[in-house]
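The complex appears here minus one protein chain, its other protein chains still in place.
Chain naming follows the written order as A and B, and within any one chain the residues start at number 1.
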Amino acid sequence: MSTEVVNTARAKKQAMGPYGTVGKVLGELDDRLGVAKGGRSFLDKIFPDHWSFMLGEIALYSFVVLLATGIFLTLYYIPSQAIVTYHGAYLPLDGQRVTEAFASSVDLSFAVRAGLLMRQMHHWACDIFVGAIVVHMARVFFTGAFRKPRELNWTIGTTLLILAIVNGFLGYSLPDDLVSGTGIRIAYSIILSIPLVGTYLGFLVFGGNFPGTAIIPRFFMLHVLLVPAIIVGLVTFHLILLVRQKHTQFPGEGRTEKNVVGSPMYPVFMAKTTGFLLIVAGVTALLGAFAQINPIWQFGPYDAARISYAVQPDWYMGFLDGALRVFPAWSFHGFGYTIPLEVTIPAVLFPGLVFNLAFAWPALERKFTKDHAMHHLLDRPSNRPKRTAAGVALLANLLMLFIASSTDVIANFFHLSLNSVLWAMRILVVLSPFIAYPITYKIAKEIQLLKGGGKRKTANVVSRTAEGEYVATPSPVYVDDLHHELAATEVPTFIEPSVDVPTDGGVRTVTR
Amino acid sequence: MSEIHEHRTPVSLHGLTENDPHLQPAARNPQLVERVIAVTFLAGIASVAGFGACYWVDAAPWALGATMGLGLSFLGIGLVAWGKYLMPRGPFVEERHVLANTDDDRNAFAAAIVERGGGVIKRRKVLGGLLGSGLGIFGVVAVFPLLRSLGPLPKGTLFHTDWRAGSFAVDITGRRVQVGDLAIGSILTVFPEGTQDTDRGQAVDQTVLIRVSNESFTTKKGRESWAPNGYVAYSKLCTHLGCPVGLYEQQLQLLVCPCHQSSFDVHNGALPNFGPAPRPLPQLPLYIDADGFLRSQSDYHEPVGPGFWERS
Partner (left out) sequence: MTLSFKRASALVLVALFAMGPLVLFMSSAHAATKSPFQTTRKNAGTPNSSQVTVDPTTGSITSYGNDAIMYSSPSPALAALGQALYQQNCASCHGNAADGVAADGTSGAYPNLVGLGPATIDFWIESGRMPAANPRSVQAARRVARLNHNQALAVTAWINSLSPSYPGVPSVNLTSGNVADGAALFALNCAACHTIEGSGDALALGTYAPSLRNIPATQVAEAIRTGPGNMPRFTGNLSDYQVRDIVKFVTTKIEHPQNPGGLGLGGLGPVAEGFIGLALGVGLLALVGFWVGERQ
């Protein structure tokens, strides 16, 4: 052998190292970025298994659908309020004077292949996005996942909810159809109602008196650029914090404040979560295929003198519309000025109060429970009756306001007088938190009293011995049997801790 | 402790042997599961291929959505099942490391900021002040373009409409309204002539014209001459949030706002009698000229539409 055979497959493989091309590429990357250690610990990351941890993923993945379909829509939508005579694909509107925004919205639905599907998927994904955020937030709230050290992530999440609602409203407004145009009109009047600066603010936002020609281009910029950019940034930060602080888990045998039990990032969690992304996109596509949403061609173009009855905003704005309906006609006039309390209180102060309460909750709870400990194990909602009751009370109030936003539809459907329905809703909106709180509190207390509340009864395994005798033995308790373990921890009651809670930031011992 | 229990005890990912039960698939019958997943994937492939075909032939939206939705769902379901049933069943455990550093580290961090920075900045307070005021002034100045360029200032425009003494009332097509045009119980949206196809005309000047009788009608004291021949005109902007109050019930003599259902009594100066609207709709004084055309005596006597701060 006079020459080294370097080009045989075997030698090549040896030169590449034991992990082939992957190893080579990672080696090159590690030389430059030092990714090996961190990358491995990322792949080894353990995610606890619980269905309620999937709710946030629904929100995340519907946002992915929103981005994808939204990019498609921006290719065809024209953000302009210039008036044109419509001669597009939908002939029943032929010859009407419409804005370019409306004309392009109708035409992207009918003249562009898959345009209608993309528009409907975008809208359904939005409804699902906000809904999933709310449900995810409720899970985080009722299980106490917002507690130290995760207060910052709770704040980011609340901000994301607000941004999602705002961006939903902005996007809903863009087609400039009869229904959404009325929504913009109402938004203008709400801005106008702010004391002292309202009229100036309104004129600056709208570029003059309503409607002007600036609002659609401005909403477009906010909807496709500014707000989504902030959302993407905050979502990224939300996830970085999640990885850095590691996921919370429900208590159970083998699970402590100091560990995480579950499936590894790679490959199990990655397969499941990618599959879930596809399913979320698939369900959105099926909704877009079979359930029509926001048929703007039936509504026709917006025109400040036209109006349709039964105009409602999308569901996530419903509580605001309901608040505007039920609030009495109290306007303040005096000292030469007017404060339209009938608008300012329900549409400006009330949502401000609700969201600020959400922002402040972790701090408030720390203050009242004097619980400054780290928490990685979650609460059963019934073990925190006061927190749970407070959350249900707020949700009950918001639900009543949401229902109040369709007083007319309810009255029509059940053949009731609109006036009596409104009065009933006024009473229910005020009373609902006071009804919901004690009922929830009582139920939570009762569940606590139940012997082994939340525990699944251990099954008996009946087996026959060699002698033919039947013996019943309790089946082994699986470590990851959540239903068994949920009841296990003792937790201090809200406000009056029943066990000593260390205040030095240390880890609380879980007794069982 | 049974064998199953052993297997279900969480272990660390590291140092497991190939045969460790934690690394075995969760499914009891992996072969069967694999086949089911394969069929699911095949259905997914067929559906997404069908999506391509539907797109190619420009099929109906529901066909596009159905093929795409089913395809993605099948692929997703297969992938989840793969992860759930055929991948290592675990459970695995990972230690949670305390993120907080030692007191020494914290103190060193704080000291770096306080001592190093303090030494530099405290000694040069004037410089710090100057830099701070420079940036502060820029911050204030940067707001000016926002205030001055985003839009004009209200400057009292909210107090007036385009109705003047003698303005002809015209319908949306610009046709002047004559005394004979409306029957009793009829309603028409009118504008001051020349504004009917402008944004401002439609948003601000829009007025509902209702004929309630055939003789002069008084809706309120002091408005005896405002409604000749039973023609009553009110601003169409709801005093709650500015929606067009286009909903007229002729027997109840109510104008109702379609947005939040405030109702206004047409016979009684459009006084609100239900709902969140706080003020009556402003009434437009009308007269009928010698040729039988309906015209306005003047502008509205108060600002139209929803409330705002400067409105007295």
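Operating definition for what follows: a residue touches a chain if its C-beta (ideal position, glycine included) is under 8 Å from a C-beta of that chain, and two chains touch if they have at least 3 such contacts.
Given the structure is predicted, the values throughout are model-derived calculations rather than measurements.
S.K.: Determine which one of A:Gly38, A:Pro295, A:Gly352 or A:Pro438 touches the chain that has been left out.
M.R.: Once the missing chain is taken into account, the touching residue is A:Pro295.
S.K.: Please identify which residue in A:Thr99, A:Thr158 or A:Ser406 touches the non-displayed chain.
M.R.: Answering carefully, the residue with contact to the hidden chain is A:Ser406.
S.K.: For the chain that's not shown, point to the residue among A:Gln96, A:Gln245, A:Asn259 or A:Gln448 touching it.
M.R.: The missing chain is touched by A:Gln96.
S.K.: Could you tell me which of A:Thr284, A:Thr338 or A:Asn397 touches the chain that is not displayed?
M.R.: The missing chain is touched by A:Thr284.
S.K.: In the full complex, which residues of chain A touch the absent chain?
M.R.: Answer for chain A: residues 49-55, 57-58, 89-96, 109-110, 116, 120, 123-124, 127-128, 131-132, 135, 178-179, 263, 272-273, 275-276, 279-280, 283-284, 287-295, 297-300, 303, 305-316, 318, 406-409, 411-412, 415-419, 421, 480 touch the chain left out.
S.K.: Just the residue numbers, please: which parts of chain B touch the chain that's not shown?
M.R.: 26-27, 31, 34-35, 38, 42-43, 45-46, 49-50, 53-54, 57-63, 65, 80, 84-85, 89-91, 171-173, 175, 178-189, 210-211, 214, 229-230, 244, 246-252, 254, 256, 258, 261, 263, 274, 292
Here is the rule we go by: only the chains that are shown with their structure count from here on.
S.K.: Just curious, how far off is chain B from chain A if you go by their C-alpha centres, in Å?
M.R.: Distance between chain centres, rounded to whole Å: 17 Å.
S.K.: So in the complex, which bits of chain A are touching chain B?
M.R.: 44-46, 49, 113-114, 116-117, 120-121, 149, 182, 185-186, 188-190, 192-200, 202-214, 244-246, 254, 257-264, 267-272, 274-290, 303-311, 321, 324-331, 333, 336-340, 342-343, 376, 407-408, 418-419, 422, 476-480, 505
S.K.: Once bound in the complex, which stretches of chain B touch chain A?
M.R.: 1-2, 4-5, 8-10, 13-14, 55, 58, 61-66, 68-84, 87-88, 90-96, 99-100, 146-147, 150-154, 157-158, 172, 189, 191, 199-200, 202-204, 206, 236, 240-244, 246-247, 258-262, 272, 274-279, 305-312
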